[in-house]
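Missing here is one protein chain; the remaining ones are kept as they sit in the complex.
Letters A and B name the chains as they come in the text, with residue numbers starting at 1 for each one.
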């Protein structure tokens, strides 16, 4: 592994080595105070994300390394019309590793093509966010010992919830996992994800309130429902209760059930749940930081390799159908294939160039 | 001491130990280059404050530690509707200490309730700013040897001047200090502060120009008068001269008088005063940095302690009368008592919840 675009890029071996390292760091953090001494992380946040940004920066600093970069899109040369290619070329000539958050889908893949140093995807639009999935997995493995043989409920916005899709993709690796998809009709898991579950024989059922399944669950993965997703305020208010966790409801859950949440939460988890030992979402954030330490440490050992040659531009007549795709704004990015093929950057379908 | 919300929270013993440490750092800074190696400070500035922000960051770095955080309210998860409780929970799961500046009064106290690591108040609205008072005290103690037996003039905006109120509170600990309150009627010391001076037998007199008392003073503490405070521009222009310090006026002052100012200054101290050896306001800023080093070093030795349980919400019928109070925006914060009691967060009176 050289770049981390999607957590599923890691082989089972690579992931288990990574998890071993994470465990070591959690158990003996003092042993890593100088592990990245003299190394510099380039942190490029094209959209604000305090949480992810702080987590990566702290991780690098706890390894004795330093961080440079920006957290504000307006402060970037991009605003001077610079291409992503040039920015990455510049930063990878300064820094030893790059972490990038970018609103355009597929941006991380493109950055990795032009970087002389390892690139970590800290979120490319609604596409992928591998280190969130890493935080989720570490929490489950660390608190349960294993991700096999469990009943996991995924609650909230399953339609747009990027973290839920990534987690489902990764859990495909584990055995005897049953999925409870808890969402209102308007926010049900999209067809292509349902197809993914079926194709991989991952047993699931769809329900429309937490209460129905709460007593069954070993893990409850909560996500935020954004009011904007609903047609009317009433519609929201009517449904809200079904997807909200409270201390009262927790009484019916297993004694050792885990409640996870990618954070930030708004009111889908009531304040009175926080003091429940089963509520591990804040520890999950801390595990995420340790996971990022392990990633940074692993990648920091890779050599500087001047990025190779890439031919330029798209095949005539072809473009990605996703208007948020990086190939729509960075026109030099090579794009090959025929209508209906998947975009190699954002996974949407290719279409006819008008 | 675990959190620093108000400098008066320190016992005389704690403060004298702190001052000893400050003196040591000033005299042998090289001895502290690695004192906080491997430690991370979370720096949360919900409103910009270059001066305080740079001072804390430099202090941490001079101890060999690192700093993460934000200096721009818009870059915060708070803008996604996250509670202060959750932000603090997150940051205290990453960092070893937290410094927070927040426009809402009482915010520091609330942050300390939900933090697993020490919290330092870098200013909570117009309420408290303990490390400014620390800078003031170090300057007086370092340059005069003692804060006893002195005549101190406090000049400018004594009504809204938070730093003046904090300094008066702290000077109550010293002996034979006489106070000259130099302010226009519109900006006189508020009644509750006058009461504080009387209750503690702190001798004072109120005058309305520097010139009247300048020759008497051992210390002159200048503050900025904001034009906006005045009804009319004329009113301002007429009074301005009385509260402005110039090289000409300095001729009538004692040879060893000290001129302090919390900075930034605008024109209440003329440029031509800067080269006068008695003008110590820039050294005061440097002393402030050393004071912050001592605080950070002391707190960095405290262990991580997961924040305890706090019941939720206010007593029925009660709220804080200060609309800038943190309890007005963070509704889960526990608030008990009856009408007229002091708010435990911002010290304003509790009132009937309408």
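We adopt the following convention: a residue touches a chain if its C-beta (ideal position, glycine included) is under 8 Å from a C-beta of that chain, and two chains touch if they have at least 3 such contacts.
All of these numbers come straight from a predicted model, not from anything done at the bench.
Only one of A:2, A:20, A:37 or A:195 touches the chain withheld from this view, namely A:37. Screening A:89, A:209 or A:298 against the full complex identifies A:89 as the residue touching the chain left out. Think of the hidden chain as still there; on chain A it touches residues 37-38, 40, 42, 66, 68-70, 72, 74-77, 79-83, 85-87, 89-91, 93-95, 309, 312, 332. Residues of chain B that touch the chain left out of the display are 30, 33, 48, 50-51, 54-55, 57-58, 61-62, 64, 71-72, 263-266, 271-272, 274-275, 282-283, 285-286, 289.
Rule of thumb we're sticking to: only the chains that are shown with their structure count from here on.
Overlaying the C-alpha trace of chain A on that of chain B calls for a turn of 120°, given as a multiple of 5.
Here the spacing of chain A and chain B, counted between their Cα centres, is 41 Å.
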